[in-house]
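If you scroll down you'll find the structure; I have some questions about it.
For this depiction, one protein chain was excluded, whereas all remaining protein chains were kept in their positions.
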Amino acid sequence: MGDHDIETDLRERIARSAFHSWVGMELVAAEPGRVEIGLDAAEHHLNLQGTLHGGMIATLADTATGLAVRSMVPAGSRHVTVQLDVHYLSPGRAGHVTAVGTTVRVGATIAYAEADVTDERGRLLARATATVAVTADRG
Amino acid sequence: MGDHDIETDLRERIARSAFHSWVGMELVAAEPGRVEIGLDAAEHHLNLQGTLHGGMIATLADTATGLAVRSMVPAGSRHVTVQLDVHYLSPGRAGHVTAVGTTVRVGATIAYAEADVTDERGRLLARATATVAVTADRG
Amino acid sequence: MGDHDIETDLRERIARSAFHSWVGMELVAAEPGRVEIGLDAAEHHLNLQGTLHGGMIATLADTATGLAVRSMVPAGSRHVTVQLDVHYLSPGRAGHVTAVGTTVRVGATIAYAEADVTDERGRLLARATATVAVTADRG
Partner (left out) sequence: MGDHDIETDLRERIARSAFHSWVGMELVAAEPGRVEIGLDAAEHHLNLQGTLHGGMIATLADTATGLAVRSMVPAGSRHVTVQLDVHYLSPGRAGHVTAVGTTVRVGATIAYAEADVTDERGRLLARATATVAVTADRG
C-alpha cells in the first residue's frame, strides 16, 4: 500500500471503532512506520489531581504503537500487543495531546515500536515502548 | 487509617472522579496494600478485533496499582506513577473484568506494585508492574 | 521429558557454557516451568557502592526466566528473550543469591515468565518479567 492508502485504511479502522470515538482519539497522520494520534483532553480524561490520567496516556501510546506496526505489515496479517511499557515524564493537562508511534524493528513474528506523547506546547508527557506479535491471518 | 476508612476514602475519591465514572470503573474492595477495581466491559471498551482494548487494561492496572500504593502512604502525601509495564496474556471480551493491585514494596520515596487483570471466569488477561513516586504533600 | 530429564538437560547446557562458568552461576533445581539459579556473589560482582551490580541481577533474572521457558518447550525449538524488565527493590550484598524463574504463560510463539531474585536471608532484591519468543528449530 502507498502512504495514502495506509492513512485511508487506518482512518477507516478508527472510524469503525466505537472505542476510538468514545475516547475521542483521531488519526492525524500516517505513513509506513509512523502514526500520529490526537486527543482533545477534557475534564473526564483527568485524574483527581487534575492531570491527564495515566490510563489515557497508555491508551494513546498503545494505539499509536499498534497502528504504526499495522502500517508496516501485510494487509492480511494480525497484530497483537504483548507488552507495553510507559514512562510518565511530566503531568498532562486538559488540551490537545498528541501521540506519535514509530516502528524501530518489524520482524516476521515480533515487532518493536515506540511512542512519544506530547502536549500542545510540545512538552514530552510520556515515552512508551511496545512489543507486538505479528501473525498471518487465519481467516 | 483502619481498613474501613481506607475503603471509604478510596470510594469517595473514585466517586468524585469524572474519569472513573466515564470509564465505568468501580472500587470493589480495599485494604492496606490491596485494592480491587471492577469494570463491566461493554462494546465501546473493545478494539476492532472485538477484544478488550489494551488501553482499558492499562487503565485498570494503573488505577489498581496507584490506589494500592495510595492505601499504604500517609493521608497528606502524593503518589505519582512514573512507570507502568503491562504484559497482555489473553484477549479479554465484553463482560465483567477485575483488576487487583497489590503493593510489593513501599519505601520512603519509591513504591513498587503489581496488578492482575482477570475476566469473570478468572482467566488472567494481563499482569502489570508499576513504579510509583511518593512525596510529602506541599500543600 | 520428565522432571529429571529437564534438570539434566539444563544442567548440561549450563556446564557447556563458558558464560555461566565465568559469571559463577549454577543450576540449583529445575522442573517444568520453574528453574532456580544460584550465584555466590563476590567482590567483583558488586558496584562501587558495594551492592550487587544491577547487570548481575539482570543476568540472573534473564537466565532464570529463559531456562524456565526452555523447560516448557519441545526439545527442538528455540527460545529468544525479546524483552526483560527488572525492578530493583533492595540492595544486594556479597553472599549467596538465588533467582527463581517461573513461566506464567507459554503460547505457541510467545511466552511470559517472571523471576524473583533473593539473598540468602530470603530478602527480595528484585522482581523481573520477560517476554520470550519461541520458534521451531530450523535445523
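As written, the chains take the letters A, B and C, and residue 1 is the first residue of each chain.
Throughout what follows, contacts are C-beta pairs under 8 Å (C-beta built on N, C-alpha and C of every residue); 3 or more make two chains touch, one makes a residue touch a chain.
Since this is a predicted model, take the numbers as computed values, not measurements.
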| item | value |
| --- | --- |
| Contact with the hidden chain (one of B:51, B:65 or B:83) | B:83 |
| In chain A, positions touching the absent partner | 85, 87, 89-90, 104-105, 112, 114, 124, 127, 129, 131 |
| In chain C, positions touching the absent partner | 13, 16-19, 21-23, 43-49, 53-56, 58-60, 62-63, 66, 78, 80-88, 91 |
| Touch residues of chain B, complete complex, unshown partner | 82-83, 85, 109-110, 112, 131, 133, 135 |
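Everything below uses one rule, namely that only the chains that are shown with their structure count from here on.
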| item | value |
| --- | --- |
| Where chain A and chain C are represented by their mean Cα positions, the distance between them in whole Å | 33 |
| Averaged-CA centre spacing for the pair chain B and chain A, given as whole angstrom | 22 |
| Chain B-chain C separation of Cα centroids, rounded to whole Å | 29 |
| Residue numbers of chain B (touch at least two other chains) | 85, 87 |
